[in-house]
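A protein chain is absent from this complex, but the other protein chains hold their places.
Labels A, B, C and D are assigned to the chains in the order they are written; within every chain, residues are numbered from 1.
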Amino acid sequence: MGSNLLTLTFLIPLAGSLLVLLVPKESAGRACRWVNLLTSLATFGATLAVWSGWSKHTGGGYALVEDAAWIKAFSIRYHLGVDGVSVALLLLTSFVSLGGSLASWNIEKSPKGYHSMFLLLLGGMIGVFMALDMFLFYLFWEIMLLPMYFLIGIWGGPRRQYAAIKFFLYTLAGSVLMLAAIVLIWIKHGTFQIPEIVALVKAHGGLFGEGAEGLRIACFIAFFVAFAIKVPSFPFHTWLPDAHVEAPTPISMILAGVLLKMGGYGLIRMAYPFFPTAAATLGTTIVVISLISIVYAAFVAMAQTDFKKLVAYSSVSHMGFVTLGLASLTPEGHNGAMYMMLAHGTISPMLFMIVGVIYERAHHRDLDRFGGLAWAMPTYGVLAAFGIFASLGLPALSGFIAEITVFLGSFQSFPRLTLVATVGMVVTAAYYLITLQKVYLGDTPAVYRDKAHYPDVSRRELLVLVPLAIVTLWMGILPDGAMSIYRGDLEGILEGVKAIAGKP
Amino acid sequence: MTALGALLPSILLTAGVLAVLFADAAAKGRRPLLLPWISGTALVAVAAVAVAWLAGDRLGDRVVLGALRMDAFTAVLTLFCAVAGLVSILATLVGDGNSRPGGEFHALVLCAVVGMSVLAAAVDMVTLYLAFELVSITGYVLVGMRRADRLANEAAMKYVLFGAVSSGLMVYGLSLLFGLAGGTSLEALRAAVVSGASSQPVFVAAVVLVFAGFAFKVSAAPFHFWAPDVYQGAPTAVAGFLSVASKAAGFAGLVRVVLALGAQPATAKEPIASFLPWGSPVAAVLAVAAVLTMTVGNLAACRQKDLKRLLAYSSIAHAGYMLMALAVWTPNAMSALVFYLVTYLFMNLAAFLFAGIVVRATGSSSIDSLHGLGFRNPWLAAAFTLVMLSLTGIPPMLGFLGKLVLFESVLREGWVWFAVIGLLNGAISLYYYALPLRRMYLEGVAEGAPPVRLAPGAAVLAAVLVLPVVAFFLWWSPLADWARTVVPSLRIGS
Amino acid sequence: MTPSLASLIPDLTPVLPGLVFWVLAGLSVVSAVAAAMAPKIVHAAFGLMAAFFGVAGLYALLGADFLSLTQVVVYVGGILVLLVFGVLLTGRAKAQLGLEKPVRVGGAVAAGTALLLGLLLAIGKSDLSRSPWLSDLPEPQGTTHAIGRALLDPEQYLLPFELVSVFLLAALVGAAYLVRRRRDAS
Amino acid sequence: MLTLALVVVLAPFGGFLLQSAFGRRLPRQGDWLTIATIGASFAASCALLAKVLGGETLDPAVVAGARFDWLRFGDVVWRVGVKVDGLTAVMLFVVTLVAFLVHVFSSAYMKGDPKYWKFFAWLQMFSTSMLVLVLADNLLVLFIGWELVGLCSYKLIGFWSEKAAPGNAARKAFITTRIGDLGMVAALMLVYAQTKSFAFEDMFRAATTGSLDSQTCTWASLGLLFAAMGKSAQFPLHVWLPDAMEGPTPVSALIHAATMVAAGVYLVGRCYPLFTDASLLVVAAVGGVTAVMAGLIALAQDDIKKVLAYSTVSQLGFMFLGLGCKAWHAALFHLTTHAFFKALMFLGSGSVIHACHHEQDMRRMGGLWRKMPITGTTFFVGVLAIAGFPFVTAGFYSKDAILAGAWHMHPALAWVGLGAAVLTAFYMFRLFAMTFLGKPKDEHVFEHAHESPLPMTLPLVVLGVLSVVAGWDLVGWHTKLLEPTAAAVTSAGSVHGHEHSEVVMTLAIVAGLFGLVAGFVLFAKTSPARVAALKRPFAALERAFARKFGFDELYRELVLRPAYTLAKILSWADAEGVDGAVNGIGRTARSASRGSGWADAKVVDGAVRGTGAAVLAGGGGLSRLQSGRFRTYVAAGVVVVATVLVVLSF
Partner (left out) sequence: MTGFLEHIGLMHFLTVGAVLFCAGIVTVLARRNAVGVLIGLELVLNAANLNLVAFDRFGPAPLRGSVFAIFVLAVAAAEAAIALAIVLNVFDSRDEIDVDEVSALKG
């Protein structure tokens, strides 16, 4: 097991981030773009290697484990490992980041800073998905915050400072709660290692021993809030629209594509397995929160006039499915939630790229000022329609499979509440079609007709959009391919949780 | 450890004072760089002695001359204050204020360090009071050093008047304690407290009054009002010296006094989430003060427009966190306090150094003067950002470790709500620590702004301070273990 | 002097210490209040002087002869003179007016009385009050000799004694520096 | 047998891929390619029909082999496969035939349209998804086909989406059907929760053996009905169909006559075992009401395509009525016959519109028979068929069977059916008379009219023949096909095969003839002035019919407007409320009272800003305390010490 492939995987982006800084000043613009692209490619390759490494690993538990003592005083270990769930999300991260690095091709404002922050962010994200020591997990979680603050803050839109500080404060407040919970666990049980804690929970039927149910629920809430801010679910979602509207296109892609999945991953890896009983008792509240996220965000999206804000709210709505699926504690629910993470992880970057393409040309995102773009830019129109219908949940595309599986799963545990969620499908259809019609159909105002300013989608942009479309289609028609990666481990985790939570 | 051995640091420093004064007189105005050299060597010598004490085990923690307890804690604090003094002197050469101070400046700094090292070791009320006052009056003069500057004068006046009144309260409190203990030594006081003196109402009154004095010294609420005005009026290096050295000495003195007063540590330890352990009045006062100080520091800082005032409120907030450790009062918490003090030293000195450099370069200490610094001098801006984030407690930086160790010790005692308030306070602090970042990076650079040049000396000093802030993470456990060794010598509760 | 005069005055010896105490206490308290409330700062300074004398008397009553003498010499002779100089030097200052606006004085007095109430309650309730009467205590001997030995005895107060020398040096240097006419352009 | 089924589906799908990829560059923009593929599919379905007629059914072994595991959850496996039985064979035949004819018709009708190739691509995709829907062996794949059909109809209705109206119509269609689909999703969830599988066999076995309790069955079947109402534009979800006429006429013919709308009926037919008596009653009620309502509305329409659209809605109502009355066999027979003559009439109206340069208002037409004999005659045959002209037309047999079934169930339902039949005959003949008979009302239109070219008239003739022949039990084709499936599908249902009760037949004949004669008298013979006079008393009624009973306005007020305002309020709340949660009720109440519209100055924007405001307010308070004056500093300290002393000493 001595392979240190995992360390390599997250070191490549960090090394790239430093390398970019050393690029000579005058050719800064062109050179660091390429460094960024090559590093992202290398990272993607590394994740593929991790995938094959993982598939060759037989026997339960985590693959490619690297475990070394790090800080003896606090029994913190440099403990990395992957299972099906992490591999799937690692692949998603590197794939979306590859698209992101391509999309950040013409960043003029101090490119060296931008690309080094970009790669630092990538390193942080990859680290989060493979850390098995809770302290290391927290470390990566925070490392990722800093570059995101600068990326939104410096290269963002007009109100970027406000959006950046809001993003930073929200996530920091959440992670501070998580830190308290992590330290409490360490105090009571003396370990930061996730596998050990899960084993403890399995052995004693819950952390903190008998009679500490109140503390267990408090800790679960701490974890849940920290991750719900990231997901984001209903009460904590207000940072997302601002962050998205102000972030530059490639960063919105990564923000939507990967950062939101960390919340879900955290719930799957830590919140539910650590406190199954608390999860069961709070099940109904979580479902209600998810329902509000789905339906509320869909309605708010309908009233938006800024294209990007609309897509942001639709992300909130779709991510509501993740918490809904997880709360149902059924095989379909869990698999559906994970599938929604992967599906949304490919569809939303595509949508943000589409918004980015038109923003780069028109320099505004006001829905009412667009019209008939499908005729002015045909291929762009087709791709946009594809993205919109994928996000709408049209069958033969990945969105549909995820929604249906989550519905089937959550119906078994919360029949009446799930019916409320189906309303979301109609509202989503409504606002997306209204947008499609406002922006792409109808008559084309003169300004969008001249080819000079509004050329059709360029080869580079195609290189970003088409792979995402292909994956969405593949995941829609043959879902078992993607699902087989994480199904085994995810259901193993679910069995563990259900055994203790006492759910039928 | 002979009496003379114990007094070695004070002797060296006093010799330094005399040497500086004579050199200044001899040089008659032609102020060579001799003066900083003399004071520098004196301080380095003292630091060396302290390190020798720590390395060797000859400390034997005996009480010397009836007033000084030479244990590891004293050695650490002496080393701490010597280093702080040295850095402050170097910072003055580099920062704002007159960069070629006269002999008096060096003399006063050395006297202050004498006071601090004695305060850290004092186990007798009289010595404690004297050392406390020595540190204060040197502070008053250092703040008022720039005689021509209206603001400096105003700051000095407020500082001296507020300080005098607070120490007046303290002396009155000490007099009452003297009555209870029947003797001036803290040992006698401890004996009295153990034999039930703490149940007397006058004891509580005395505790509150004594705490008033120490609250002034460590700028804890409600005696923190002087700090923002003084830090803004004083030269930045002096402000840095006050915020680190005199505060650390204040904490050391407070530990000694609480060691005596809080003989029974917070006995009533409900298992979890008991917010105010009314076990002993000392713990209650400290806990309330901690929460008050943290909140005041963080809330007020959010509205600041001036960099030095912001750093003042930030140091008040950090005093609040340190008071938390005192309120919890367990061996674990004490080692966490020492650990936090070390992290606080590096962070705060670096922050005030950078503030000094910026004020010197741009002439004004308002946060807006940082405009576009990120592009005008990337390395300085990057270092300043790292320090700011470390003060907030963002991981891989040093500040996070300090907070982690601190909150771990608080949580271990089951004070969950106390820890949560602290953590949330930390989160709020991001808002004002990010203000400078915003000015430096997020607002782009005005074309005409001149690039800010960093003097080589300042660069070296900055590097020395910032390096541990970032790299400390790698060898974190040695410091944690070492901090743990310091505590047993304090002989708490035995 | 005819015994009649002596006999006129009632034999006060048993009551003398009490009488002296009340006189001195009265003097101190009244003069302290005067120092606080006097409209002109000069009157406040004189009030303070009277308070110093009252306290010096109390020290003598308590048998601390050396201390009452030092009190008179240092406080009245040194510090009071210093303050008076301060008052005169800043005489030209616009704000020669003595007291604060009435509402602030009222607030100050209220805070003061609250503090006094708290202190007296605390002291009253604790068992300090059951200490023996002054008159029952043994006769006080001269204290100067004992103080002198205490100051230089390494087991007692030798260290503070040395420390106070550094302290005074620092004060001297500092004060001199602050008030030196601007010889240099610092 | 299995390969045939696969060819039927994959041929048009291949056509779609090729056409959308290379359509533009192919000669004649690839219309021949698509016609060929749909032709192949039609041939395969004929072969399949012959095989099934020959009694050969798919042996289970082959079928099982054809299945493959699509998704696995724990121990549950979702299998996906193909199912061919009598019902499927009939549906395949109908769909592919009509699709083929529409392709041929469009090659002429759509000539010269800039996006000519794109039209055929989407026609192919539509056919594929319809065939997937029909061939699916489980409810999930059926649902996938169902939604894809919705997508294609969105694309085809909104084909000319440069103009706003088609775009809005397409969106309306998609969203209304999507609302219906909610029912399908609910049904899916209900069934899956208990049986953990979607395959029809498992479902029906569970339904019959009772492992699916009747309560779930009823709710599931009502869900399916709701979806069917959406897709087949039954009352109250019918609002989208008339607007869908914005699409090109061949689209209306293919989608809104034969296939898509029929999918609803097919769904109910396929999942018949799920329907308990209670749900069947609802089906019948919905069918009946829709038949009558649609008939009345059709009466008052002047646009030729809108009349046909409402007649489709009415006929579908008829079929649902039949299904509701357990006349499963009759309803599906009517489905097939209706497909033929309705497609005929739509294409006929297409050729009329094509001839009169896209003139759709009947009031401007008249006397076109002389100018367009073939279209005229075939159209006349269609009118007779739909009116149920006795013994000759197919319509008569199928409608009669439904009425017989209805009569058996409950006489009242039969009378509703008869009423609808009269209305159908009446408005159909009115349409025919106004278009083809009488004097031409608009010289310019009449002048210009000419007979359509061969590719448009040939399909009309074929459909004309079929709408007559289909009725005769030539080769007893529908009995052989539908009977076995009927037996398999309905439990001990009292399904009447073909037996006529004489009373009903005579009534049906009388109703049909009466309608035709009345139509003839009123519209061919009497002058328009007298007709107007006759109609005057019913003017108010007519206006109500014309405005489709105000359903559009009703929905706009009840559903759309509240939805938009709710969205606006929530969006404002999100920016102010949830975000500004901390800034106190007072301020939000005040800004809400001042005409809430989020446009007013953003008082406090966002939770961080909310908490931020609180923090800043706190900071503000403190900085006021930091007044710079020494006095306040000491006072604060002393006050605190004093209070602590006083408190602690008590």
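Simple rule for what comes next: a residue touches a chain if its C-beta (ideal position, glycine included) is under 8 Å from a C-beta of that chain, and two chains touch if they have at least 3 such contacts.
None of these values were measured; they are calculated from a predicted model.
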Touched by the hidden chain, which of the shown chains?
B, C, D
Which of these touches the unseen chain: B:Pro36, B:Gly85, B:Pro201 or B:Gly233?
B:Gly233
Hey, which of B:Arg303, B:Arg412 or B:Arg439 is the one touching the hidden chain?
B:Arg303
Go through chain D and note every residue touching the omitted chain.
623, 626-631, 634-635, 638
Extract the touching residues of chain C with respect to the undisplayed chain.
14-15, 17-19, 21-22, 25, 28-29, 32-33, 35-37, 41, 44-45, 48, 51-52, 55, 58-59, 62-64, 66-67, 70-71, 74-75, 78-79, 82-83, 85-87, 89-90, 92-95, 97-100, 104-105, 107-109, 111-113, 115-116, 119-120, 123-124, 128-129, 131-135, 137, 140, 143, 146-147, 150-151, 156-157, 160, 164, 167-168, 171-172, 174-175, 178-179
Those residues of chain B which, in the complete complex, touch the missing chain:
125-126, 129-130, 133, 137, 140-141, 144, 147-151, 153-158, 160-161, 164-165, 167-169, 171-172, 174-176, 178-179, 182-184, 228-229, 232-233, 303-306, 309
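One rule holds in what follows: only the chains that are shown with their structure count from here on.
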Round to the nearest whole Å and give the separation of the Cα centres of chain A and chain D.
37
Just give me the whole-number Å value for how far the CA centre of chain B lies from that of chain D.
78
Distance in whole angstrom between the CA centres of chain A and chain C is 73
For chain C, residues that touch 2 or more chains besides their own
118-119, 121-122, 125
Residues of chain D engaged with two or more neighbouring chains
641, 645, 648-649
Listing of all chain pairs that touch each other, if any do:
A-B, A-D, B-C, B-D, C-D
Which residues, counting only chain A, touch chain B once they are in their complex?
71-74, 110, 138-139, 142-143, 145-146, 149-150, 153-154, 160-161, 164-165, 168-169, 172-173, 176-177, 179-180, 183-184, 186-187, 215, 218
Chain B-facing residues of chain C, complex:
118-119, 121-123, 125-128, 154-160, 163-164, 166-167, 169-171, 173-175, 177-178, 182, 184, 186
Using the touch definition from the top, list the residues of chain B that touch chain A in their complex.
272, 375, 389, 394-396, 400, 404, 407-408, 411-412, 416, 419-420, 423-424, 426-427, 430-431, 434, 437-438, 441-443, 476-477, 480-481
